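Have a look at the structure that comes next, please.
Apart from one protein chain that is not included, each protein chain of the complex appears where it belongs.
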Amino acid sequence: MAENGWEKEGLTKEEYDKIVDLLKRKPTDTELGIFGVMWSEHCSYKNSKLVLKDLPTEGECVLQGPGENAGIVDIGDNQAISFKIESHNHPSAVEPFQGAATGIGGIIRDIFTMGARPIANLNSLRFGNLNNKRVQYLFKGVVAGISSYGNSIGIPTVGGEIYFDDVYEGNPLVNVMSVGLLDHADIATATARGAGNPVMVVGAATGRDGIKGASFASDELTEESDEDRPAVQVGDPFLEKLLLEASLELIKSGALIGIQDMGAAGLTSSSAEMASRGDSGIEIDIAKVPVREEDMTSYEIMLSESQERMLVVPKKGKENVVKDIFEKWGLHAEVIGKVTDDGMLRILNDGNKVAEISASLLADEAPEYTRETKKPEYLRTIKAVNREKIKSDNFSEDLLKLLSSPTIASKKWVYEQYDHMVMTNTVVGPGSDAAILRIEGKNKAIALTTDCNGKYCYLNPYRGGAIAVCEAARNIVCSGGRPLAITDGLNFGNPMDPEIYWQFKNSVQGIIEACQKLKTPVIGGNVSFYNESPKGAIDPTPIIGMVGLLDSISEQVTMDFKKEGDLIYLVGKNIDELGASQYLKLKIDKVDGIVPQLDLDLEKRVQKTVRSAVKEDVIKSAHDCSEGGLAVTLAESCFENGLGINVDIDEPISDEALLFGESQSRIVVSIAPDDLHKFEEITVSNSVPYMKIGTVQSREYKFNELINLDVGEMKSKWEAAIEVSL
Amino acid sequence: MDWEVKIETKLKDGILDPQGKAVKTGLKSLGYENVDSVFVGKYMEIIIKDISKKEDASEMVEDMCKKLLANPVIEEYKYELNKMEG
Amino acid sequence: MDWEVKIETKLKDGILDPQGKAVKTGLKSLGYENVDSVFVGKYMEIIIKDISKKEDASEMVEDMCKKLLANPVIEEYKYELNKMEG
Partner (left out) sequence: MKAGVVTFPGSNCDHDVYNVLSKIFSFDTDLIWHQKRHLNNYDLLVLPGGFSYGDYLRSGAIARFARIMDSVIDFALAGGLVLGICNGFQILLESNLLPGAMKVNDNLKFVCKNVSLEVNNNKTTFTNHYCENEIIEMPVAHGEGNYYIDKKGLNSLIDNNQIVLRYANQSENPNGSVENIAGISNNKGNILGLMPHPERCSEDIISPGRRDGYRLFSSIVANLKAGGEQIG
């Protein structure tokens, strides 16, 4: 073996020594490659495990927490929802179309291997400034990739979010969440059990593509990353659609012990993980693996990340059941080995042993590091923004500018490229606070959202993490749902940097705190480190994907005002704060200052109030305040039906903060005049601050004496903004 | 001088070509058993005006291919450049 | 005998080519002012095995193009057939 062979595999000298120590001998090349990917950050979570341990993962509704391909929550009637979020940042930075497309492919496989039929996808994206040509290329490519793969496979893309900020210029974020529906009886696991049971590989043939993608994801992007060709894969949504149907049919057949998709680190991680979960061993002969290219080495076959493949362990004697089902869908299934009882992952090449490692050693014994933390320097200098610098003399113009800033502007240009209606369950598609899907044949529905404001997390990681959870829950509540559980997509820079690790730890702490308060456990997630480019690290971006339940579809609420004369209320309170707001970005081209306060008790009461009002059927629209503040929230509620507002608020805070401050825990609702007393009773009984702020009127947007605009004009600016910048 | 350029792009070796695979399956199911492999790429015809030297035209085409017409991360390209008849 | 076939398809003359139009706009915006027209079609490479006579291979390719590879309502095709070495 070459000197320093471990470096090539992304391992440190210490890790190499540990391997020699555990094996009690030197590893072969293939074995070292296997350790390299299995102990990579992407597969082993070696730098994050100890921090993630504290996430609350239990709750009444949780049927499957972290540890499997995806978590599962109960939604009653013996039905359940499986969901998870996954990042595909680095592949998308190099090849946006295929990077994003294969990201969708990967997360969908995670869902259907749980036995669930994927019924919706969401995508959470971050790009640099849209004026930059390369950013435009990345943005268009990513959207086209998601559109191409998601539409073709026939799963609606129903929601998501997009932010544009310089910090993501060299390292965009592409996180995709998939959501599936299943019956309790069909829950499948990725476990290999029962010595003698066959191990089969199904789906695509194995090629040289994507070799070592897992280690690629665990590295910083450099100028040379464009040269990382082998790590780029082309997805085949058509094949995946067949794989999906065949796999679900197989799971229903009863012939199955376990099933696992081959994602990062392909055959290596799938076999080691399946064996380790079942306290078993697996022996495979790679000469039996169908390949696409000639002369592939055992190293290449074990580490290939060719897409659209799965590892399947059926009951002995049921090999033909598997073959027949896959045959029907035009796919191949091949026996490549068997389950053993010695706990070893044994790799043969045409009968000759090339690797033999304890499966649990690979899957569970990876090193765990507590990284050094240090409070970032930049946080020491953060102070309240100088109000004098950001005084405005034309609020109408400010509002129009905010509405046409890409981060706040309508994302229609994006989501009209996504089929958000296929499967005919989409009750509320993209464009609202949370998407709503009916559960076919039942009266209930689910609500889905993703949220995270990276700037908040940069300026205050702890509070930013907590706010992401609260906002997600608020979006679910605004749509009429009850928050159930979350999945987290944690995107950060290099964990070896103590300041980054501090951001990471604190963000997670914030998430933990909020999840405990709101009783929304974490049922799975993803960590993506090393999101850096030569210009530096991204903002810490812990994206929260949340699923909520509507007991009855009739409880659904949308954000748009419905009728002239309806009363507009604000639940929650306005605070004199402008820190971290998009308004600052507009005025001083920098998001700075003190992140909005968060009072988790108040947050909880605000949400509870709106939920009770929904239950009592007094709410006609609900929309939470987020980027752009109250003025933007009200505008967004006007657009769908082309209605206007007459709002008059007397608050002892600055006009700027009243209009554009991003105070948390605020929800704007509209109600019919007749329901006034009923509504106020509910707010009072929940002892929540609230105020009547105005009425819905036609076309004209009037906010105090500060803003007076035509809704049509506002809407067309808001709708066109993204397309205009391209 | 005007030039006619014909450009062919295809996926680099080793990169999965789902289109080619599907077309191959299609041809086989139509009974063309002798078909052994299929690759699908793009074909482009471009007419370029008013460039006097072939080298200049050629350099321009190289440039266009790299920048826009092919995706250098996954595709390779070939082209043919011909002077157009008056 | 094995054969390598290279096929090019494109939209017939007079049929508006949305891809060509987009590529042309793209090239112009990159500053390639001399670009006069662009057509975008498909390029395919097919390997056919075990056919002894060129005419037979050629007939087969004609057939495949008409039936599947090109849509005769809107597309035209051209191909080149070469014997493969060893």
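To keep things simple, chains are lettered A, B and C as they appear, and every chain counts its residues starting from 1.
Please note the rule applied: a residue touches a chain if its C-beta (ideal position, glycine included) is under 8 Å from a C-beta of that chain, and two chains touch if they have at least 3 such contacts.
Only a predicted model underlies this, so the values are computations on that prediction, with no experimental measurement involved.
Among the chains on display, the ones the left-out chain touches in the entire complex are A, B, C.
Contact with the undisplayed chain is limited, among A:Arg208, A:His420, A:Arg474 or A:Lys505, to A:His420. Residues of chain C that touch the chain left out of the display are 11, 15-16, 18-19, 22, 42, 67-69, 71, 73-74.
Chain B meets the missing chain through residues 18-19, 22-23, 25-26, 29-30, 40.
Interface with the hidden chain, as seen from chain A, comprises residues 144, 147-148, 151-154, 236-239, 241-242, 329-330, 415-427, 438, 440, 553.
By our rule, only the chains that are shown with their structure count from here on.
If each chain is reduced to the centroid of its CA atoms, chain B and chain C end up 9 Å from each other. Considering their complex, residues 2, 6, 8-10, 20, 23, 26-27, 30, 32, 34-51, 60, 64, 67-69 of chain B touch chain C.
By the touch criterion stated above, chain B contacts chain A in their complex at residues 11-12, 14-18, 21-22, 25, 71, 73-74.
Of all the residues in chain A, the ones that touch chain B in their complex are 94-95, 97-98, 204, 207-209, 226, 229-230, 232-236, 238-239, 292-293, 306-307, 330.
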